[in-house]
Structure formats: C-alpha cells, structure tokens
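After the structure tokens below, expect a handful of questions from me.
With one protein chain held back, the other chains of the complex are shown just where they sit.
Just so it is clear, A and B label the chains in written order, and each chain counts residues from 1 on its own.
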Amino acid sequence: MSEWTFIAFLFVISFALPAIPIIAGRVLGPRKPNTIKTDTYECGLETVGDTWVQFKVQYYIFALVFLVFDVEVVFLFPWAVAYNQLPLFGVIAGIVFIVTLAEALIYAWRKGDLEWL
Amino acid sequence: MTFSIIWIPFFLMAAFTIGGGLGVVISRNLIHAALFLALSLFGMAGLFVLLEATFIAGAQVLVYLGAIAVLITITIMVTRRLMGITETVNRQWPIAALISLLVFITLTVVNVNAFGAVLEPVAPVPADDITLLGLLLADAEGYFVPFEVASVLLLAALIGSIVVAREARE
Partner (left out) sequence: MELPPIVTTILAILTDVFTGINDLLMTLWVDTLGLSEQLAMSINTFIGAFALANFVLLNLILTIWFERKVSARVQDRFGPNRVGPWGILQTVADLGKLLTKEIIIPTNADIVPFFLAPLIGVLSVITIWAVVPFTPTAIGADLSVGALYFVAVSSLGLTAILMAGWSSNNKYSVLGAFRAVAMLVSYEVPLFLGLMIPVMLTGTMSMQAIVDSQLIAYFFVMPVAGLIFWTAMIAEVGRQPFDVLEAESEIVAGYNIEYSGFAFAIFYAAEWAHGFTICALMAVLYFAGWRGPFVETIPTLGIVYLGVKVLVIYFIQVWARFTVPRLRLDHIMNLCWKFLVPVMLVLLVVTIVIDKAAAALIPNYLAYLNPDLPYFQRLTGMLPRAGVLLFINVIVGAGALLAVSRQGRAERERIEALRLAEIEPAGPMAPIETGAD
C-alpha cells in the first residue's frame, strides 16, 4: 500500500501546489473589473447570440466509437500482461477479440461514419 | 472499532462518492450534474484502490471518467435545448425519493444478511493478480465465453449507436 500512499500524497500536493499562486495572483494582482473588461472576448467584436450554437453530431459519433475501443482495451490489458504465458487457445481467444475490435472499426469506416464532414 | 489512518482516505472517498451522487440529483444545472457524476466516479475509483482492486480502479478512471463522463458532458453540450434548463421540470420527486429509500433499505438488508454485520478480513490478494486475470480471461474453463461475448456486445452497441445517430442526422 505504500505506493498508493505516495499516489495519494501526490494527488493532494499537485492539486494544492498550483492553487497557491492562483490565490496569490488574486491577492497580489489588481482587481478592477468593469463591464467592458469582463465581457466575453471574441476578438473585439460584440458577441452575437447564444454561446451554445448547435454542434454537429459527428463529435458524438467519434466519442461513441472511442468508448467502444476504450472498453475493449481495458479487457485487452490483462490479456496482454498474461501474453507471454498464454497457451495456444488463449492466444487465439485474444486474436478473435482484436478482430472483433477491428470489425467495429471497419463497420464505422465502410458506413462512412469516420468521415469528418 | 479503533481509529486507523486508513479511515481518512476512506471517509474522504466515501464523501466524494456520496456527495457527488447527491450533487448529480439535486443540481439544477445539467453540466454541474455531469461534473458531480465525475466526482462520484472518482471517489469510487479511490474506494477500489482502498480495497486493493487496483486494476478495477484504473479501469474505473479510464472508462468512466475518461470516456463516459466526457460522453455525457458533450451529449449535454450538443443538445442545445438541454443547456438552458435550470428548473427541475419534474413533480414526482416525493415518489422518487420514496422508491430510492426503499431500494436503499433493501440493498442494506440484503448485504447485511449475506455478509453479516461484522466484516471478516478477506484472503490476501495474490501478488500477480493481473496476470492471473489475463490467463483466466483467455482460458476455455475460465472466462473465455464472457470475454468474447463482451467484444461482440460492444460491436453490437457500436453498430446500434451509429445507426441511431445516423437516423437522427437525416
């Protein structure tokens, strides 16, 4: 567990350490907000309309394809760790798994969902 | 029960998990709810580490924080109509609270009955547990079938979501 103690300390420290200069910056730096200064910066132009313009569904599809790969990779990692000791059957099982993963990619590719329009 | 140093991270992580969960249901802003969800999932990962299930903890952060929380956030962002909602439109919260309470009580009773109120220390985790996991995943007498079914399931999920998203686009 001593390794995880280190990780826990590191998480706390690396969260707190950069917070100090931000607070110091708030204290040391001037603080004179006005409407023009705190206005949304869009290259000097007045901002028009809502910030929430409609984004294309493409972003969503890529995130979905990634999600599938992400979950599959999590399954593959322990298999990769055991790889050197795997018998023939285990190796074939892994290849079948990777090929299924590739099938997902081929499907998305052939159906044109990997095109960034 | 005497105080032990392990309590501090445990209660911190438990507070993250429960507090995040509460934040998800009571926050009026959908993005805040998604961020609270991420906090809750992070707390879960910390609890897994405390249970020495380090692989599950890593998978938790990778899949739930790195992919699912992000996916939920951008889903809220791409659907513009959801962004403006700050009022809870639902008047069924008393019933929902009642049902949640019942589920909570059931789960507590079932867990206490199954494991007993006093927890026994479990057998030590084998040192090389990830190799063991990998060997079992690809073993015909182990978890070979779930391993392959998982990949087929994910393939089906991908095809399904692409089809649904394409219909929405057209």
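Note that a contact is a pair of C-beta atoms (placed from the backbone, for glycine too) under 8 Å apart; a residue touches a chain by one contact, two chains touch by 3 or more.
Predicted model only: the values in this text are computed from it and were never measured.
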Even though one chain is hidden, which residues of subunit B still touch it in the full complex? 29, 31-32, 35, 38, 54-55, 57-59, 61-62, 65-67, 69-70, 73-74, 77, 127-131
Go through subunit A and note every residue touching the omitted chain. 2-7, 9-11, 13-15, 17-19, 21-22, 24-26, 28-33, 35, 37-43, 47, 51-53, 55, 58-59, 62-63, 65-66, 69-70, 73, 76-77, 80-86, 88, 91, 94-95, 98-99, 101-102, 105, 108-109, 114-117
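Methods note: only the chains that are shown with their structure count from here on.
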Rounded Å distance between subunit A and subunit B, as computed from the means of their C-alpha atoms: 17
In the complex of these two chains, what residues of subunit B are touching subunit A? 9, 49, 52, 54-55, 59, 62-63, 66-68, 70-71, 74-75, 77-78, 80, 83-84, 130-135, 137-140, 144, 147-148, 150-152, 154-155, 157-159, 161-162, 165-166, 168-169
The subunit A residues in contact with subunit B across the complex are 1, 4, 7-8, 50, 52-57, 59-61, 63-68, 70-72, 74-75, 77-83, 85-86, 89-91, 93-94, 96-97, 100-101, 103-104, 107-108, 111, 113
